[in-house]
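The complex appears here without one of its protein chains, the remainder shown in place.
Then we have chain A:
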Amino acid sequence: MSTTSVSRRNFLRVSMITGGGMLVGFSTLAEDEKLPVDGTPFSPNAYIKIAPDGTITLMSPNPEIGQGVKTSLVMLIAEEMNVDWQKIQVEIAPLDTKYGSQTTGGSGAIRSRYTPLRQAGATARVLLIAAAADTWGVTAADCYADNGFVVHKTSGKKLSYGELAGKAASMPVPANVPLKDAKDFKLIGTRVKDVDAKAIVTGKPLFGIDTRRGGMLFAVVARPPAHGKKLQSFDDSAALQVTGVKKVVQVKNSIAVLATSTWAAMKGRKALNINWEDASKLESTADHDKAFKDLLSKPAATPNRNDGDVDAAMAAASKVLDVYYEVPVLSHAQMEPLNFYADVRDGKAELYGPTQVPQSLVTAVAKELNIPAANITLGLPRQGGGFGRKLRPDNGVEAALISQAAQCPVQVQWTREDDMQNDFYRASGMFRFKAAIKDGNLEAWQQSFACLSNGRSPDTYPAGAVKNLRIESHSLPTNIPTGPWRAPTHNVQAFANECFMDEVATELKTDPISFRLSLLKKAKEQPVGRLAYEPDKFISVIELVAKISNWNKPAPNTYRGFSTWFSFNSYVAQVVELKMEKGKPKITKVYCAVHCGKVVNLSGAENQVQGAVVDGLGHAMFTKLTFKDGAAVQTNFGPYNFVKMRNTPLDVEVAFVPSEENPTGLGEPGLPPIAPALANALFAATGKRFRRMPFSDDIQFA
């Protein structure tokens, strides 16, 4: 492989591959970063390979965790290359610095790849055309690319991309390849089915948990049974007697049992005799809740935001609303329990497994094992859900340490109970909201948030729309590990904010949608302080959801709740419809309007929003995790009450505001507004406010 041509402007690199194919790479060098001297290969971050037989391969730099990125990234390339997307093979790239950041989180994959991957595709197209023109001795302008071929306009001659690839790789790379106008898109914005659909429905071994390698043992790990406990001593003699158990190794505060099958390893773990000792305080949910209330009784030392004079407005109010909202701890409960394959021998590590953070996983393994990162390879399977859990690399690090200690390849399998006891949980918290009402107006708004660890209220809507506004956050130190969970902070903040907004609208006897629109109009015309959102986009989703849900013409015997939220640069407005069946609410339909810039894969985008709605509804209705003396009380589905089909809406209608702007986030923004939309619908149906999740603690669902 040799570097033949480098475009300084786009940092694209095109190379020839053995046998006459072409490889297009793309590098995201920072502006102040220097390009390597000509002739020195530099590392591109995304690859399109065109083989002489016409096979096109995209090495997807982002792990696939169910967000549909394998499919939508293919679409970006196919659009600009004028090739059938079904002809493109996609592989999840192993960890390699040449791919740039491979982290998947923060609804960022499409946002960050939208332009670079299209540029790579467009460059490939231009080079293929140039190669054809050169072959025929005509000008490039007389040729066009169509469905995997370059065609000569006048003669109708054509050559396939495969035939042209070798030559294309030697053509000079143009400095600035124009991208297609959004209005000319043929593929982007259409419905494309998941590229792995067939493999999924036939049960192919796509996932980390399916890893089977020669000489590999299955491991199950005994970890401290409560946060705040550590290993004192253990006796493994009985465990080693279990049929199939081969080895027992201690790694830090845990003991791994390695066996010839998962079941044997589980039985071996049960047979361990372990003494755990208290290392720090054993915390309980009841203590957390009491501490939150104490924190919220005092003002925070420094508000996150403080517009106008909230205290004066409260003092002058004719009525002050003052209410609390509560949210529980949640486990990520991604469907595929954590696992990881590791083979650490002779100072080298081969790793394969589910993670959202390939780079930091390898960095952490290198540090823990004290081996150079260059000696570590990491392959990435399709992943059975992420939701933020795998933003921590603990599963990979632990497997590497176990393999190192046992000196053999190992597949570490977490049980569901292990997952729920050893999570980096969505933090529980409590909100206190106050509103000053005077002369039929909202004069002041105060939101205070107290939560486990370090939650911080986002400085967003309705900030900018209310003259006197204060946002405060309080942290409760804890030894319970917490971490990001789908739409971090937004997933609780939206609930409290948008339920309280509904309470204020009710107090003001205004329609909840009209009330939001009037606030956003104020934010647009006379913003107060910094504005973190664009009022017009907010208004566009609210108006669209009002339209598709027939907000002004409610169906008989139907109760509705509305909510809206802005996160990851996207705007979502939702309406929940429910009916009462023998006094019990049953959700029938949900309407969503979304502004997320240009939609790449309409089917995938709609699926993400529908899924976020069901995810958010289920957790709002049923799910919580509590602690008693540092141990999770709910350690598996069942007690950890997860929504099932019968409690999900029959339909979730999703409408996107048409936009040609670059895409914004979509894996997460559909979730935050749904819990408050449901709570507000429940208020419409019952006259009662539901101020703590899960709502099933206070009402029975049909």
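The rule is simple: contacts are C-beta pairs under 8 Å (C-beta built on N, C-alpha and C of every residue); 3 or more make two chains touch, one makes a residue touch a chain; residues count from 1.
As a working rule, contacts and distances are computed from a predicted model.
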Could you check which of "Response regulator", "ABC transporter ATP-binding protein", "SusC/RagA family TonB-linked outer membrane protein" or "Isoquinoline 1-oxidoreductase alpha subunit" matches the UniProt name for the chain that's left out? "Isoquinoline 1-oxidoreductase alpha subunit"
By the document's definition of touch, the residue of A:N422, A:T478, A:Q608 or A:N680 touching the omitted chain is A:Q608
Specify the residue from the set A:S60, A:T285, A:Q383 or A:N422 that touches the hidden chain. A:Q383
Which of these, A:T262, A:S284, A:N306 or A:T506, touches the one chain of the complex that we don't see? A:T262
Given that one chain is not shown, which residue among A:G156, A:G203 or A:G687 touches it? A:G203
Take the complete complex as the reference. Which residues in chain A touch the chain that isn't displayed? 65-68, 191, 193-194, 196-198, 200-207, 209-210, 212, 218, 243, 260-264, 267, 333-337, 382-387, 413, 415-416, 603-604, 607-608, 610-615, 618, 636-638, 642-646, 648-652
